[in-house]
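Below you'll find the structure I mean.
Here the complex is missing one protein chain, while the rest keep their positions.
For clarity, chains are labelled A and B in written order, and residue numbers in each chain start from 1.
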Amino acid sequence: MSANHYAIEVEDLVAYYGSRRILDGVSLQVGYGEIMVIMGGSGSGKSTLLRHLLALQTPRSGSIRILGRDITTASADMLHELRQSIGVSFQGGALLSSLTIGENVALPLREHTRLDDSIIEITARLKLEIVSLGGFEHLYPAQLSGGMIKRAALARAMAMDPKMLFFDEPSAGLDPVVSSELDDLIIKLRDTLGVTIVVVTHELESAFKIADHITVLDHGRILISGTADIVRNSSIERVQDLLHRRSRPIEISADDYLHRLTGG
Amino acid sequence: MAYQVKKDSGFSVVHLTGDIDLSCSPEARKSILDSLAAAQPTLVDLSAVTYIDSSGVASLVEGYQTAKKKNLEFGLLGVSEAALSVLELARLDRVFPIYASLKDRLAKNG
Partner (left out) sequence: MAETSFGSVRGRLVQLGRAATAVIEEYGYWVTLLGESLYWIVVGPFKRRPVRLSATVAQMVSIGIAAVPIVFMLSFAIGVMLAIQGIYTLRQFGAETQVVLGIALSVVREFGPLITGILVAGRTGSALAARIGTMQANQEIDALRVMGIDPVRFLAAPVFIATLVMVPALTLFSDLAAMFGGAVYCQLELGLNHVAYWDQATSFIVINDVTQGLIKSLVFAVIVALVGISNGFAVTGGAEGVGRATTRAVVASISYIVLADMLFTYFLNR
């Protein structure tokens, strides 16, 4: 039954990079129509978690259910179908540089639907209008600024009217105004279309502005997971360190430190 | 999705019902374009639409554009809540002539 309650269900996820353990028993749930923000410093494992949610990597153990289907065991055809209801906005945009902005946004529609060309073109322009890039469809990614590329990437992610959207560091490299506009857009998509949204970020302000739920990762484990208020008022020291941007205290003994420096 | 085209007071009214998504928007599109091809002023009734996706909205946009080229009237009737929020997201609620019902449209002629 629980499969129907959550858009995303991660259970006891363990992931390695080579012999290094990156994720260590991560479990979390995201409800339908909810905005989940995954936070954590660099090296916390949040990017690795995202790559697993997108089925770009296979975990060592554990299960990931997206829209009720376990993507760690799904067949290639099932994954192909599932991916048509998911949109992803990558950190650097990841637009195909050989195609114009309009062609980039139209690409999923051309690949997955048999819609008429004129409908595909109008749809692509509509998506660009939503992200305030109307009239830019003939430009190539190299001709756009960083903020415009991110918005174009969002337009492409929305091309197939996905049930679920993933954002990797949406505000990284954007000026505060554009970043805030993007946050508003994320909220609007949830409100009007009921899209389930997962945002991976280390931007505190944006996180608390948009999140229904926040999960904080640290060293591959979940430090805390709950509503924005629960996280904000958490008494866990490490959480407060992250929230108040306190640098972390050196945790090792002087002997170990010396040993590390001399390599001996 | 189901659709029905009715002639009423000089208008061709295309009634769309249910979910309009990738699988059926081409059908909806055809019904609108056929009506316009027959040189009928066309209204699309969206009151019974439970969901409309981008391809459906794009079909409406294309219909409106075609109507303008042919100098025919085009409008939306009784846009449901579900459809309106999608139109609003793309700011199309300000583009289409929208009426509560056919009666509403006829009242405008006064």
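What to note about this one:
In this text, contacts are C-beta pairs under 8 Å (C-beta built on N, C-alpha and C of every residue); 3 or more make two chains touch, one makes a residue touch a chain.
Predicted model only: the values in this text are computed from it and were never measured.
Within the entire complex, contacts from the absent chain reach the displayed chains A. In the complete complex, the hidden chain is touched by one of A:A74, A:A94 or A:L139, namely A:A94. Only one of A:E111, A:D191 or A:E237 touches the absent chain when the whole complex is considered: A:E111. Shown as candidates are A:K46, A:R65 or A:R83; the residue that touches the absent chain is A:R83. Hidden from this view is one chain, which touches subunit A at 54-56, 79-81, 83-84, 86, 88, 90-92, 94-97, 107-108, 111-112, 156, 166.
The rule is simple: only the chains that are shown with their structure count from here on.
Residues 109, 113-116, 118-120, 122-123, 126-127, 129-130, 159, 161, 188-189, 192-193 of subunit A touch subunit B in their complex.
Interface of subunit B with subunit A (complex): residues 21-22, 25-26, 29, 53-55, 57-59, 61-62, 85-86, 88-92.
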